[in-house]
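Inspection log for the structure reproduced underneath, given as structure tokens.
Left out: one protein chain. Kept in place: all the others.
To keep things simple, chains are lettered A and B as they appear, and every chain counts its residues starting from 1.
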Amino acid sequence: MIAPRTIRSLKRGLSRNALAKVGIAIVVVVLFVAIFAPFVAPDRPGTQNLNESRQPPIGFEKATTQEVPVKENGSVVFEDGQIVTENRTVYENSSWDHPLGTDGNGRDILSRLIYGARVSLLVGFFGTGLAMLVGVTVGLTAGYYRGKVDDVLMRSADVMLAFPSIVLAIALIGVLQDALEQSIPDPFVQTGVAPAFRSALGLPTGMPESTTLPGTIIVVVALVNWVWFARVARGEALSLREESYVKAARALGANDASIMFRHVLPNAITPILVLGTIQIAAIILLESALSFLGFSSANISWGFDIALGRQYQSTAWWISAMPGLAIVITVIGLNLVGDWLRDALDPGIEGEGGV
Amino acid sequence: MSHAGHRDDLLRVEDLTTRFYTEEGQVNAVESVSFDVRDNEILGIVGESGSGKSVTALSAIDLVDSPGKITGGEVWLRDAELAGEFRGDKPEAVDGDFVDLRQLPTGVRRALRGPKFSMIFQDPMSSFNPSLTVGEQIAEAVEVQRRASANPRSTRSRTQGYGLGKLLVDSVVPGRKYTSDESHERAIELLDQVGIPDPVERADEYPHQFSGGMLQRAMVAQALAGEPDVLFADEPTTALDVTIQAQILDLLRDIQQEQGMSVVLITHDLGVIARMCDRVGVMYAGEVVERGSLEAVFDDPTHPYTQGLLGSIPDVDDPAPRLEPIEGNVPNLLDSEMPDRCYFADRCPKAMEACLEHPEERAVEGDRRHTARCVLADDEYDPERALDESQFEGGDGE
Partner (left out) sequence: MSFDVETDEVEYEGSLVEVEDLEKYYYENDTLFDRVLGREPTAVRAVDGVSFEVQEGETLGLVGESGCGKSTTSETLLGLREATGGSVRFKGRDVFRMTGSERTEFRQDAQIVFQDPFSSLDPRMTVGEIVTEGLRIHGLAGGEERTERAKDLLERVGLSARHADRYPHEFSGGQRQRIGIARALALDPEFVVLDEPVSALDVSVQAQVLNLLEDLQEEFGLTYLFVAHDLSVVRHISDRVAVMYLGKVVETGPVDEIFENPQHPYTQALLDSVPRASVEEYGRRGGTLEGDVPSPRNPPPGCRFHTRCPHARDACTKELPPDYDTGERHEAACFRVDADHEYWESEPLPHASETGEGTSVGGGIADSSD
């Protein structure tokens, strides 16, 4: 379906656009760590270690003077009914065991980010895929048939758009509950490849054996976002149905379904794909927001981790900031890729024009 | 200047060359084109799409945009005043009453658009701003000219009058208009002059309220705002129906005669050329391949391309049993694909061995007023010396 000239045009866009390279690099790295999480994560994402709680990231060590109770034989010393204290210098140690620090329960933040990427990307890709499927089907049908079909489909889409997306999402979660939650086993751990790899390198073993697939969230974000795909697909279908080659196909006796799949959809695919990349970013943001608000059942997720760090905002900023940064970088990367696709594919068919 | 030319010459274009630097490579849109425009005449430039006829006009009035660039040639305009002004500073740019516009500063060249040259385009709908009334847009053209003539040779006077500040003030202060009442009245006069009924009412309408023909008239009115000496009309009737085309052609001729101006009419339609033009230039692949009076070119075509063009149009009065088309396709003008030989040789039914060398513009049978870029201008076709078809292998012609 992708013609060689499309690939040429993509390459040309890439060579001219340094930012696109950055975007692709970001997306590739995020995808890589998400897929190979059991190999690349330095620690177990879920195991608590209160002794190492709130370790700062590398480069952010600092010494503070704190009033600490004086202890003798492990118990606090009282004098005149008061706890005896002394001023001591406390070091917030960082260690290469936890390059991005640890959270309030002493869990390694980097490992949580890596596992959180799995959830974010699963929701991003599957949510967008589902939204695209629904939206494109509705949009193509509406645009191709026009008239009453169009009126009914697109007016209901407008109604969807009228709700604030978060509110709509929360309402849908309320209806669906976690009926669609799935746990997908991690093949690398199940087959024993990852544990062997880790013990060979001397890394902690006992990685999670499965990843949560937050089905409810996926369905919800798709139901919130399909409208954008429907609008774009409808617009394309409206103009493509007037192309002479569509009329020619009808004159040859082709039926509507075959015209839609052979002539309309392939020629509408470019803007839909471009919208798709940008929608992945939007959906990742929505998922984070929902996790932050506590509406997701996933217990490792960028948005969820931001929420975890909220209570340490003043003392351990990195607990919230690191997942926040992960979201920002990923979303920027996806948007850069989207821009590149749009610029490279939008001129449509190259080689025309001239003087 | 190399040759003297005609004494009525108003504009002499010599060896004008324009290139486009595109992704596919360098495009030789205009290749060493020469023509002259005389006082009070209509000169036709005819060619198929991609022949470079539009770019030629744009190049002559210095309106070529990036990625295009005029890379050579001279454009001599007869203007005694301008010649006097530059005789001291730039003697090489002055020859008698003529000045070479290509050697003048950009600001001076720009100031000539309007009072010396103006242009009308094929698609009137996209040539007007849909959010302003037609009258306002013509008044604006009038205003630009009035301000320019109040302070000639300075573009500054215009930009001052037309700055963002004035625009903001005009749009905030009620009752103030971007253009003066005098300009608006002149705009209505112009609309009347081009045959728009009820010009007072129509001036306040928006472009979408006009039909194609009426809008083309309005564009002529706008072009007349500066009372130009030369009007370039680029396919002015191509987008119009035949009955409307006839009206616009009549209008152009009337205006040309009333104003005593010269018109350069660019079209692909040989019928339009025949009806309107005193002299004709035929363009192919960026070159003028033949030029001369209407009679010379139509009744005694020398270049096989001109002959082919005349042979391929069906005659409305006489249904010939069979058309005689020119075989093959128009070349794409990419520099890398342009051969050293005559550009038409691969389609030419009379190509000879001599055509392997790129022909110069030659006088036809010694008549300097009729020239052709073809060896046949002063030679006979000789089948003995015919070019072998196999010369053109590798091309993907039909």
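Annotations
One rule holds in what follows: contacts are C-beta pairs under 8 Å (C-beta built on N, C-alpha and C of every residue); 3 or more make two chains touch, one makes a residue touch a chain.
Keep in mind it's a predicted model, so treat the numbers as computed, not measured.
Within the entire complex, contacts from the absent chain reach the displayed chains A, B. One of B:K90, B:R110 or B:H268 touches the chain omitted from the figure, and that residue is B:H268.
Only one residue in the set A:A162, A:A179, A:A200 or A:L252 touches the chain that does not appear here, and it is A:L252.
Touching the chain that is not shown, out of B:V108, B:I244, B:L356 or B:A386: B:I244 (per the contact rule at the top). Per the touch definition above, the residue from B:L63, B:V108, B:L132 or B:L310 contacting the chain not shown is B:L310.
Residues 1, 3, 5, 148, 151, 155, 243-245, 247-254, 258, 262-263, 266-267, 348-352 of chain A touch the missing chain (whole complex, contact as defined above). Against the chain not displayed here, chain B makes contact via residues 48-49, 195-198, 205, 209-214, 241-247, 249-251, 253, 268-277, 294-295, 298-299, 308-317, 319-320, 322-327, 329-330, 398.
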